[in-house]
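Left out: one protein chain. Kept in place: all the others.
What follows is chain A.
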Amino acid sequence: MVLAGPVEPRENRKAAGGHRKAGTAGKADGGGRRAIALRLALMAVPLAFFAVFFAYPVAAIVTRGLRVGGQWRFGRIGEVVTDPATLDVLWFTCWQAVASTALTLAVALPGAYVFARFDFPGKGLLRAVVTVPFVLPTVVAGSAFLALLGRGGVLDELWGMRFDTSVWAILLAHVFFNYAVVVRTVGGLWAQLDPRQEEAARVLGASRLSAWRRVTLPALAPAVAAAALMVFLFTFTSFGVIQILGGPRYATLEVAIYRETAQLLDLPTAAVLTLIQFAAVAAVLALHAWTVRRRESALRLVDPGRTARRPKGPAQWALLWGVLAVVALLIVTPLAVLVERSLNGPDGYGFTYYEALRSAADSGGTFFVAPLEAVGNSLWYAAVATVFALVVGGLAAAALTRRPGRLVRGFDALLMLPLGTSAVTVGFGFLIALDEPPLDLRASWVLVPLAQALVGVPFVVRTMLPVLRAVDHRLREAAAVLGASPWRVWREVDLPLVGRAVAVAAGFAFAVSLGEFGATVFIARPDHPTLPVAIARFLGRAGQLTYGQAMALSTILMLVCAGSLLALERIRTDRSGEF
């Protein structure tokens, strides 16, 4: 980390890329070795975490499928891969993910701009609200979406438009779920870009478009690519949305893997499908790494509070209102449907279902869990998972800050893999791999936050990395030259600049953990269910009251999520003086 002596800035950039001037070679070598050792030390925790809680369980379940009676059955791979049904599923999985990602970017990028650059009343609240879909169980959100897009839905009544069981319903629902990913990842960086650079380009005669294209877009590219990658991985492994809105005719690899593992117990087929999923995800990660490699550069980062202002002129107002209209229609309306259903009781509007939640818990079946208890469980698991994700992801991001070599790029990709892995593979993998001392965790509560952290870590890495890499390295060098230790450099240079990214990352990790269902359902103890698990229990039964209670719990989940995110934003605002 420590570079000796004052060097020309340009050569410094090069030094970061691996070339060093002969004159400083001796010292730099010592520093280089130390830097490598430091990087390895930083990587140790994330590597151990992923080896034990991801690679090992997933390898165990895949091996169980492909190794029968002590012999490898690789023949199965050929059979499954050449099955036309598999190819259909693979094709649908890929194209809907690409289409969903493109649509999400198209819809959400203007939103990212508006949230980053404009000041308007209720902005903080709205930013929390657009993140709410992200945590909702897909069963619940899917049902709300049907109320918007389906037969007799809002669009049907207004314009006679129906999208249920069409691919459009799936794509729009993916936008609904992932809007926040783009707004938060891209907007987080956008808010910190110095607008004076674009203004300078304008002054020098560039048109508004070409100033944006040549100055802002290249600076944003890494964040856009990171957001696109995450949206792609999320939609690539889409499960509930496909089942509810696509009907039984559409299946993604994730759905197929769930069927083979949890229902048919055809582990060989499931193992091959998992490998196919890995291969596809690896290809996407490679593509991502290749596009971003030369794009990330040091940027001038400024306090986001200074870049946002009230919109000026009709064009900006139109943009603001356009974004607000999209948010209202696509995100707020389905959420409002849920709230409405939770209040619309048998005797008109009221809090019947909420009261029922409270009294049912006293009446004493093991089926019922007091809502406050479920909220408590969810918050506790999510808090622990966020700590895990921040520690693991933060260390990983710190290790990855410098231009990476091939090994480190592989490490970067490894961290993203859990997003592209089926929850059922992880859940079942935990079960068969973590079953012997010292790792017999099958009955332990800590499995839940561990599984949730696996999904949180990629978010932490992807939100922090573009910002960390954008920090001008000369700042670190200057601090080092002035005698600061690497720890102190990190604390006083990196941390203040990435403070916002840490808050965004923590918010994501927290929201992801709150909403995680796929793996949690296999490992959560029934006497300590999380909110999504409790909601699914209620939904699995007939009866107006149980349905209403599911809606009431969903509303509580939404409030918990929005509340926690607002609280996190508050922490960030309090510390913005450090910028």
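Here is the rule we go by: a residue touches a chain if its C-beta (ideal position, glycine included) is under 8 Å from a C-beta of that chain, and two chains touch if they have at least 3 such contacts; residues count from 1.
Just so we're on the same page, contacts and distances are computed from a predicted model.
Here one chain is missing from view; checked against "Thiamine ABC transporter substrate-binding protein", "Response regulator receiver domain-containing protein", "Hydrogenase maturation factor" or "Cytochrome c1", UniProt names that protein "Thiamine ABC transporter substrate-binding protein". Contact with the chain that does not appear here is found for just one residue of A:L125, A:V446, A:L495 or A:L559, A:V446. Across the entire complex, the residue among A:A55, A:A413, A:L431 or A:L475 in touch with the chain not shown is A:L431. Touch with the chain that is not drawn comes from one residue among A:G305, A:P346, A:G376 or A:G410, which is A:P346. The chain not displayed touches chain A at residues 2, 34, 37-38, 41-42, 44-45, 48-49, 64, 139, 142-143, 146-147, 150-152, 243-244, 246-249, 259, 261-265, 341, 346, 356, 364-367, 384, 388, 391, 395, 424, 427-428, 431-432, 435-436, 440-447, 450, 485-487, 521-523, 525-527, 533, 536-537, 539-548.
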